[in-house]
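Missing here: one protein chain of the complex. Every other protein chain is in place.
As written, the chain order gives the labels A, B, C and D, with residue 1 at the start of each chain.
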Amino acid sequence: METHKLIEVKDLETQFHTPEGIVYAVNGISFFVHEGETLAVVGESGCGKSVTMLSFLRLIPTPPGEIVSGQALYREKDLLRISEDEMEHIRGKEIAMIFQDPMTSLNPVLTIGRQITEPLHTHLGLNKAEARDRAIKLLLDVGIPDAARRLNDYPHQFSGGMRQRVMIAMALACAPSLLIADEPTTALDVTIQAQIIELVAHIRQHMNMAVIWITHDLGVVAGMADRVMVMYAGFVVEEAHVEELYDNPRHPYTHALLSALPRVDRRRDSRLKSIPGAPPNLLVKPHGCPFAPRCEHTIERCGNENPPLQKVAPEHFAACWVDVRTGAPK
Amino acid sequence: MSTETPLVQVTDLKKHFPITKGIVIQRQVGTVRAVDGISFSIARGETLGLVGESGCGKTTAGRTLLGLYPSTAGQVDIDGHDLTHARGKSMMEIRRKAQMIFQDPYASLNPRWTVNAIVSEPMRVHHLINNEKDRQERVKELLTLVGLSARLVNRFPHEFSGGQRQRIGIARALASNPRFIVCDEPISALDVSIQAQVVNLLEELQDRLNLTYLFVAHDLSMVRHICDRVAVMYLGIIVEMGERDEVYEHPLHPYTKALLSAVPIPDPRKERARQRVILTGDVPSPINPPSGCRFHPRCPVALEKCKTETPVMKEAAPGHFVECHAVK
Amino acid sequence: MTQPPPPIASLNLDELATPPLSLAKMAWLRFRRHKMALVGMVILAFLVLYCIGGALIYSEKYANFNETSIHLQPPSLAHPFGTDTIGRDILARTIYGGQISLMIGLTAVLLELTIGIVVGALSGYFGGWLDNLLMRFTEAILIIPQIFLLLVMAKFFAGDIPDISFLGREFSGSVVVIVVIIGLTSWPYLARIVRAEFLSIKENEFILAARAIGTPTSEIIFLHILPNSIAPIVVSATLGIANAITLEAYISFLGLGVRPPTATWGNMLEGAYNYIESAYWMWLFPGLLILLIVLAINFIGDGLRDALDPRSRTV
Amino acid sequence: MTRYIIRRILQGIPLVFLVSLVLFIMMQNMGDPLATMGGRSVTRKEDRARLSRQLGLDQPVLVQYFYWLVGNDFVKIDIDGDGTPETYGTRKGVLRGDFGTSLVAREPAMEVILSRLPNTLILMLTSEFVVIFGALLIGVYSALKQYSLLDNIVTTFSFVGYSMPIFFLALSLMYIFAVNFKRWGLPYLPTVGMYDPQVGDTPAQVLIHMVLPVVTIAVNSFSAYSRYIRSTMLEALGQDYIRTARAKGLPKREIVFIHALKNASLPIVTIVGLDLPFLLGGALVTERIFAWPGMGRLFIDHVSRGDTPVVMGIMVLIAISVVVFQILTDIVYAWLDPRIRYS
Partner (left out) sequence: MLNKSFILKVLVLVMIASLGLSACGGSPAATAPAASKVATLIFTQEPDTMSPLYTNMYFSQILHQTWNVWTWQYDEKNQVYPVLVKEMPSMENGGISADGKTITLHLREDVLWSDGEKLTSADYKFTYDMYMNPKNTVSTTYPYDQIASLETPDDFTVVINFAEPFAPWLSLFHGILPEHVLQPVFEKDGTLDTAAWNKAPSAGIGPFKFDKWESGSYLRFVRNDKWFGEKAKLDQIFVRIVPDDASQVAALKAGDGDLGIFISYPDIPALEEAGVSVVTVQSGYSEGWFISMGPKAHPALQDVRVRQALVYSVDREKIAKDLLLGKTKPGASLWDNSPYVDPSLQPYPYDPEKAKSLLDEAGWKDTNGDGSRDKDGVELVLRYGTTTKEVRQSTQAVVQQMWASVGVKTDLTNYDSDIFFASYGDKGPAYTGELDVMEWSDVYQFPDPNFTYFLCSEIPSDESPQGVNAQYLCDEELDGLFQQQATQVDTNARIETFHKITKIVFDQVYWASLWQDPDIWAVGKRLADVKLSGVTPFYNAEAWDLK
């Protein structure tokens, strides 16, 4: 695989100003994606994984959202510094995004055809007929039969899986080099999820497109990611190649998460290993390690200092003061 | 399976929702066959998993089972009470013995009520404890039992996290000392790190209070973990049912096979090596289910007779039932 | 109950997800951000103080005392708001008129609430033929513009209604008429709101939970659903007060409102518009007071709408 | 769709009847049309007796309603007061298009109403037009620039306009722009009427006479609309599909005017559709103050004289158009919103 970095995000910090106080959603995150690579971002709801992606695409509603600092270098351009016009040319054309709920993410009062052809007009300058032809081809590519007729249909006339296919077709319209998939299968049934994962994998190979796949499901990640980034409370806590991460989790959170998962292919153990407590309150400015209150390996330092992301093995990074394998401080 | 009479016995239960038209004079123009004739029994202390994709009727089945929806046909017998004919006092008796835990921890607790009011409601309604003070004591006990601090009795639901709310929901279900609890996707709305907590609690409670569960879920991994037996539903009917390991390791129905193969496994090597049965198309509408075998339009091994003939449930192995023409 | 069972797991669960904020406190936090709503609160507080506190300074007898030789006098030290056509002190009359206007607003809304909630709740909870019947009835009232209906009803009820005594004050019976007709014609919108709320809330799982417990229907309606639909009811009741005060002024302007000598801000304006140029104080003060109170209530209503909006309930 | 329309019409008919019956009974109990027929004098006993016989006012109220509804040309009535009915009635009844004869104007009630209808429509439709499009511009702007200076100013002013009793507003405007402007030698607007009678009803005249009433109505109802549009726009702008549209890199104006506005306009269609029939009634107070010869004024004049045929005519007309417009609104809504299908 090529090692050229397609996008590199550095020290991204995003906050939301709410009447109850500041929500510290993303707290200095850095990561990169190579061309054609699939990066999976894993974390529980509210860990900042979606906000990170929306931030560097500048899709955060401002106010209340605010990107406090950071850089997002896409092909040498800092997405957080360029003009809105330039950004419009990148969004949808270079970087496309699909969302969790295909029902609400499609405009209910516009036809599918109109919604797919919009970026074709805007970014590629295709005329009506060309755009239509391309839309039909796209729909066929994502596995929607009878595409020509269905262009005139409205989103509510499609099933959930079909809608997500339409979303994917829309995202692929301008052949982007990066696709951000924000939990695209969470709202779908397992059999439909399998279809969609298969579809994206196929397209990715076909188009040599990089993918950032946001999910909370460690099972999905195992099947399709090249690299995995685990997030917790607005921080990256661990990052590694997928096999390395599953074989050798080095952050207590990853470790606990993997042991808490029941598996369809295994007989039952006595009890599941559970993580105590609940995810942290993002209204409080993080102090010390955010996972410390739920962690079984805590040492004194954890309460005072937030551990940085450190290399623990080749291409394997974790943010922890302790070595999970021994329980001893590093 | 024990030889004593099962706690719950369901026979040919049906729940159809009429689709009506007209405002002054309503006439029925169609039927949603949400549950279309399911039979099973659950022994005391046992957990039966009811799995299937969304729209297969599993939630409706759970609710009809408790009489929350009036059933269209069939019989439900809970601990000797015939639910389909129960009225008034005997209905209240069933309500006391059979409880439910809900999917959405946000929607299933009245946001205007304190934890105390929520958890004590069953005791108040069933006149189990009529003294307000004793009731509060019992509420505190129950909160402790489900792992919440008794200090929190006067708090409101919105002050709790999802997992804590689900514990409150469980405490409420336990308040009337039920024998049987329908768990309607109790963990699907929770974060991964919380799911295990709640599942462990449910198991712990079952052991301690000798509870019987109907565990309705779409998460096959979790069902495998918690259930003793599993029933797989598709479009309102049970297509396969049997002991857990038997079903997971030797699935017979093509739908079960597809379903199991679609569940991702959190192990990169294994996951990449797997052979998937990818089903085409979506689940058809329960308004006009396909003729013959309901699964035949999506079935990779469909036979000609599947289109016309409805298969019957057969016992393919001891305790392992399946409804498929292709299974001998 | 026998032995209390030992706790299952000593999990670290005492910590709450959010700081202890009651729903009311959260609403207040949101409301407080709404500057105009705060201004509205201040104005309203001032007006209520004006109407109630003012009564301690001026007696009602003084408010009704007329001396025709000093009629239509511009504001002076003796009569800060001037005098009206028969030489009554306008300041004192706005105080007592304000009491009536406020009372009309409050009681009309009370009536509106009672009918609207009952109709909306029954309709929304039970559905079916009852819903049909009640909603047709509601539509029947909505089919005629309210002000038309009010005029017809004001005349219909304008029979011989004796004066009434309430809280030590004597009112023209027409106050009751105005309250009743405003209440009787205002409820349909509220009923629709309540119905819609009931329809959506009854689909919530906690209603299913209550049914699974065996909670009686009446408790489900009044203890479970009603408290949860309180937000839109409060908002619409608040705005309803402003609406009732304005409506009273309109009916009075068209000559069918509260009969003198009982003063209301509305009927003080009835004759006063003839003096828009020659005696500005006749219309300026009651007009300004109506404007202020309606404005204040509208501001508050708007703030409440933001503060109580269920969609923005979560932090 | 056709079935749906037919069903809605069938539903509407009993509604209108119910409303008309209740109103009719109320009308019969609210004053005596004969009391004021004597002009400045009290009506004579003999005349009262004769008139109530001739006009059928001596009949029981339900009989009167029946005659109003289906006419009395098939029953003999006694008009000379000798106790024996001898002539057939002349009424055809509402069902056959006869709304009766105005007790005041002494001509068919429908003619009285129809002579005023165009005046009301021209005033109210203009106002509605000004209000909706003004509100649309401001509402969309406020939604895009939420809490901006202009948003706050417009919001405050529209609240003040909305809270002002309409007569207060109307008279102030009239005295500023008509009376005082003329006195100060500034360009001024006419006080009352629909046009200067010396000039005639030229479009320019009507337009200039319409300015103050339209401004009055607009200022008063502007706030409700613009706030509504603002909030539906805000809601639409917060939807997931707007995020999708932005993620596609669409230009802002396309997102606002196609994706958001089309969704936001759906509820507005409903509001406008439900408001339009009420325009028929005119603005009672505004029409009265500016002496606009419309339906609202007709209503007040005739209600105060107990003129049942005209008042009932106005109300029934409004009731019918409300029902019709509800159906039309549903149709337009279904046409605009692909998710709705009345089948």
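One rule holds in what follows: contacts are C-beta pairs under 8 Å (C-beta built on N, C-alpha and C of every residue); 3 or more make two chains touch, one makes a residue touch a chain.
Since the structure is predicted, the reported quantities are computational estimates derived from the model, not experimental observations.
Engineer: Need the list of shown chains touched by the one chain that isn't shown.
Structural biologist: For the complete complex, the undisplayed chain touches C, D.
Engineer: Please pick, from D:Q64, D:T101, D:S226 or D:T329, the residue that touches the omitted chain in the full complex.
Structural biologist: D:T101
Engineer: Would you indicate which residue among D:V63, D:L150 or D:V192 is in contact with the undisplayed chain?
Structural biologist: D:V192
Engineer: Taking the full complex into account, find the residue in D:M124, D:I138 or D:L171 that is in contact with the omitted chain.
Structural biologist: D:L171
Engineer: For the full complex, which residue in D:T43, D:N152, D:S231 or D:T270 touches the chain that was left out?
Structural biologist: Touching the chain that is not displayed is residue D:T43.
Engineer: In the complete complex, which positions of chain D touch the hidden chain?
Structural biologist: Interface with the chain not displayed, on the chain D side: 30-52, 54-55, 79-81, 87, 90, 101, 104-108, 112, 115-116, 119, 126, 129-130, 133-134, 137, 171, 174-175, 178-179, 182, 187-194, 196-199, 204-205, 207-208, 211, 214-215, 254, 257-258, 261-262, 265, 288-294, 297-298, 300-301, 304-306, 336.
Engineer: On chain C, what residues meet the omitted chain?
Structural biologist: Within chain C, the residues touching the omitted chain are 64-66, 68-69, 71-72, 85-88, 155, 158-160, 162-163, 172, 255-256, 259-261, 270-271, 273-279.
Here, only the chains that are shown with their structure count from here on.
Engineer: If you tally contacting C-beta pairs, which comes out ahead, A-C or C-D? Let me know.
Structural biologist: Result: the pair with more contacts is C-D.
Engineer: In chain A, what residues contact two or more other chains?
Structural biologist: 274, 276, 278, 294 - these are the residues of chain A that touch more than one other chain.
Engineer: Which chain D residues touch at least two other chains?
Structural biologist: 11
Engineer: Which of the residues in chain B come into contact with chain A in the complex?
Structural biologist: 53-54, 161-164, 191-197, 199-200, 203, 218, 220-222, 224-226, 245, 248, 258-272, 274, 276, 278-279, 282-283
Engineer: For a test of understanding, state which residues of chain D touch chain A in their complex under the given definition.
Structural biologist: Residues of chain D touching chain A: 238-241, 243-252, 254, 258-259, 262-263, 266, 336-339.
Engineer: Under the definition above, what is the set of chain C residues touching chain A in their complex?
Structural biologist: 11-13, 15, 17-19, 21, 26, 29-30, 33, 315
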